[in-house]
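One structure is given below, represented as structure tokens, and several questions about it will come after.
Excluded from the complex is one protein chain; the other protein chains are retained at their positions.
Chain nomenclature is as follows: A, B and C, assigned in order of appearance, with residue numbering initiated at 1 for each chain independently.
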Amino acid sequence: MILLLISLLAVGQAALPDSGAVTAARPAPPGVVKATDTPNDDGKSINISWSAADTLAQAWLVERTEPDSVKVIATNKPDETNYIDEEVRDRVRYTYRIAAVAAGDTVWSDPTPQVSSSPQFFNTNRINILIAMLVFFALVVYYIETAKKGKNLFVRRIAGLDAVEEAVGRATEMGKPIVYVPGLGSVADIATIASLNILGEVAKKTAQYDSALLVPNRDPIVYTVAREIVKESYTKAGRPDAFRPDSVFFVTSEQFAFAAAVDGLMVREKPATNFFLGMFWAESLVLAETGATTGAIQIAGTDSVFQLPFFITACDYTLIGEELYAASAYLSREPLLLGSLKGQDYGKMVILLTLVVGSVLLLLSKLPALGFFSRIVGFFSTR
Amino acid sequence: MKFLSHLLKIDRRIIYIVMGLLVIFPLVKPLGLGVTSGPRATRLFDAVDSIPPGKTLLIAVDFDPSSMPELYPMLAAVMRHAFAKDLKVLLCGLWVTGAGLADKAVTEIPPEYGKKYGDDVVYLGWKAGIDAVILGMGENIRNVFPTDYYGHPLESLAMMRDVQRLRDIPMGVAISAGTPGYTDWLNFAQSRYGLKLGAGVTAVSAADAYPYLQTGQLTGLLAGMKGGAEYEVLVQKNGYSKAYMPAVAAMDSQSLAHVVILLLVIVGNVAYFATRKRGT
Amino acid sequence: MHISTSILTWIAVILTFGIFSFLWKDNPFYKFCEHLYVGISLGYVISLNWYNSVYPDLFRPLFFQPLSQVSLGNKLLLIVPLVLGLCYFCRFIPQASWLVRFPMAFVLGWGAGVTIPAVFQTSLIRQMQGTFLTPGIFARWDVFLWALLSFVGVICSVLYFFFSREHKGALKLASETGIVFLMVGFGASFGYTVMARMSLLIGRFQFLLRDWLGMIR
Partner (left out) sequence: MKRTIPLALVLIMGITMMIQFFVPHPVSVGYYDLTTKWIRIVGAFALVLGTGSFIMFHSDKTRRRRQGWGYSIVAIAALVVVALIGLCPRIMLWWAVFLPTAAVVLGLLLVLVRSVDKLKRFITIWYVIAGAALLVALAGFAVGVLAGRFGWRLPHELAGGIRPGSILQNVIFTNFLVPLNASMFAILAFYMASAAYRAFRARTREAALLLVAAFIVMLGMVPIGANVPFFWFLVVAVAALAVAGLVTRAKALFIGAGMLAVGLLVWLVFWKFRIPPLMLPDTAEWVLSVPNMAAKRAIIFGVALGGIATSLKVILGIERGWLGGGKQ
């Protein structure tokens, strides 16, 4: 698209028409008249553009000649020197003429070469998106495959996990229970799945230290999955007998009723540590506040940007957005999670690299010699 | 220090009562603090103001009753501005629960300017399938909305004759309370069909709109009830409407409420740090 | 001060106080209002869905409009979404509950296929274009300073969420500055959220004072 424009302008300056004797009133016929099939469209449209030879013209007439008819199809205001004709049929040959109209005089330009419209199979404006997609898809698929082949991919230990360790330890010393809320989302939410992975880890610790664990749920499916995970963790820690089935329970599906019920639980049980990991909505405020007033250490983690500010101020440690996914990937070592996390990580690196290199080149484009670098910004425009 | 630790034990219901009274008081006895219009609201106002008369302004009603206090004054103010400028107004919505609100606006506001339904204002109604609706409107509005919200076929409405698809509409204003909302109009209407877009959002999602303002994807932004009040003031100052301004009336309470929250946080923190020093 | 006499406004007021009573204590009146709300909103959505989507787009063209208006080809094409839609009902028939996967696959596949390019276009390519440092930043001292600050802010905030290397040395410094930007960003959202909640409360009081008690205009 850019190349088209530049070639148009260049040609425009070179071949200025030298019309014959020009009477004062008669306007010169329009300069270079070009008619091209509109690029990157589904056909049936022709782009006509021309340049004004002088400023006398008060209007432009656009005339189309087809095999069987000649018709003036548009009158444009002086400043509009292009027109898109959309009443054309594909594969029919047309020619166009433009007239400059001024004070009764109509001076016609010579007709353009024959042109016909046709649909294109690839939208050249969107090459940048295609490249970005292919690069990122390659990264994600590559890392998921390597993770599946068992190659251990390095993921750094999230600071939040040390806080989890320390919080469970504190609860055991004080002999008080731990309340773990796996969020209000459903199994389809990524944050809920990440929270359930971390629940497995916390349950293993409470099994070893034999401290009480309470897991209230809002979604029936999440409830059943959570109970399986806690049971499995207790058996893995070698304490299947210590698992109390009623420690994982379903409360209600109404948002605020659930928050009120968990508040009641926290005030009654006076837990040493509260975990709020998963998907939360406006009720996060109610939970975090009551938890804070009971003096418990609170660790939160969610990917919902709206609730993060409240968790950050009301809780002792907060896993922000993707840190929650990274923590669950680190703990579960599950190839699917590790693979896509690494793929996104290096996707970010590609973005940052492009931004830095692009910016350097763009700033250099101020120097006369490297002017063409300024085309980089255009490459990132979207149509 | 004993007083401070006692301060922490205040029952939450006392805070509720204090909060309620402080919000009600300015509603009954206005403090008259006045509203100054910020750059983002003025930018949207100028964009709508620059639309030539007779052209159509698209307004997307993507919110529900729970965000009515913040977003309905914006809808009313933008519609009053459009009618005063003799623009045609085309309403549609991606939220099912927003249908009643658009219907209320279409019945209450046009009569103030003697505008007739069908000639000056049309409400297309709500359709399921968020991106499908916008993309469908891009190609041809009729195959998404064969009839308007009240069942009249689009051909029978005079105003719809020169509006076939999104390209025929110079500008749109997406008034949205979340998703689906202005991001979908950006993703599908602007990038594919080049629709110039302004947005009115609830205060909660206002901060997230700034990246789109900086790239120029959004032309102007109204943020929360304050944004509504700013637009109402601009519409009134330019003599486009003398109607009652609910958002401006609420601004005094809004100011007082913010100051109360600030004081609560500061006092809470002072009391917390003081007593924590004693190792409670 | 003239209290409204319309029974409908009184219903709205009673329901408002029903929900507000939850502030004092969770009580039967609140539970009644909350369950009423859940039931009404779902019933309302069902009827609107019928009038705005299912009836005009499917049932009317398929069953009620004659062949003169809707060609046989289009009618056959409409059978596909009808069958897919009905599969949703099988979710509650134990043996055939797997049929619900077909409409879900159709919707999920279509959604993912449309969203991916759109997200690349609007959230990635367009936002990257806005982040580049262009020669335009040398216009004025503050334009240059804030453009540089935003650029550094974006880079460091993205690096904070980088998990493939330990945060040591330069990466540690970058993620430290990143967290500062993130916290200011969350602070801005916090401020706006407070503003939003207050507006909603003021809106409710405006309803009570104006439509019910008639104390304000």
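Convention: a contact is a pair of C-beta atoms (placed from the backbone, for glycine too) under 8 Å apart; a residue touches a chain by one contact, two chains touch by 3 or more.
Note that the coordinates shown come from a computational prediction; the quantities given were computed from them, not determined experimentally.
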Which displayed chains the hidden chain touches across the whole complex: A, B, C
Which of A:216, A:309 or A:358 contacts the chain that the document leaves out: A:309
Residue of B:24, B:57, B:78 or B:99 in touch with the missing chain, whole complex considered: B:99
Hidden partner chain, touching residue among B:89, B:195 or B:251: B:251
Interface with the undisplayed chain - residues on subunit A: 40-43, 119-123, 126, 129-130, 133, 136-137, 140-141, 144, 187-188, 190, 193, 220, 253, 256, 282, 285-286, 288-289, 292-293, 303, 305, 309-310, 312-314, 316, 321-322, 325, 336, 340, 343-344, 347-348, 351
Interface residues of subunit C (partner: the chain not displayed): 8-9, 11-13, 15-16, 18-20, 22-23, 31-54, 57-58, 77-78, 80-82, 84-86, 88-89, 91-92, 98, 100-120, 123-124, 127, 130-131, 146, 149-154, 157-158, 160-161, 178-195, 197-198, 200-201, 203-204, 207
Touch list for subunit B against the chain that is not drawn: 8, 10, 12, 15-16, 18-20, 23, 33-36, 38-39, 64-69, 97, 99-100, 103-104, 125, 127-129, 132-133, 135-136, 139, 143-144, 149-151, 203, 207-208, 210-211, 213-214, 223-224, 226, 251-252, 254-262, 264-270, 272-274, 276-277
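In this section, only the chains that are shown with their structure count from here on.
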Chain with minimal offset from the mean of all protein Cα atoms: C
Relative to subunit B, chain with the most remote C-alpha centre: A
For subunit A paired with subunit C, centre-to-centre distance based on mean C-alpha positions, whole Å: 16
Computed distance of Cα centres, subunit B from subunit A, in Å: 24
Contacts with 2+ other chains: residues of subunit B: 191, 204-205, 208
Interface hub residues of subunit C, defined as touching at least two other chains: 121-122, 126, 129, 189, 193
Footprint of subunit C on subunit B - complex, ascending: 13, 16, 20, 23-24, 27-28, 66-70, 96-97, 99, 125-129, 131, 135, 146-147, 183, 186-188, 190-191, 202-208, 211, 214-217, 223-226, 244, 246, 249-250, 253-254, 257-258, 261
Residues of subunit C that touch subunit A when the two form their complex: 22, 26, 31, 34, 38, 116-117, 120-122, 124-126, 128-129, 131-135, 138, 151, 154-155, 158-159, 161-167, 182-183, 186-187, 189-190, 193
Complex interface listing, subunit A residues touching subunit C: 126, 128-129, 132-133, 154-156, 158, 254, 256-257, 260, 305-306, 308-310, 312-313, 320-323, 326, 341-342, 345-346, 348-349, 351-352, 354-356, 358-359, 362-363, 365-366, 374, 376-377, 380-382
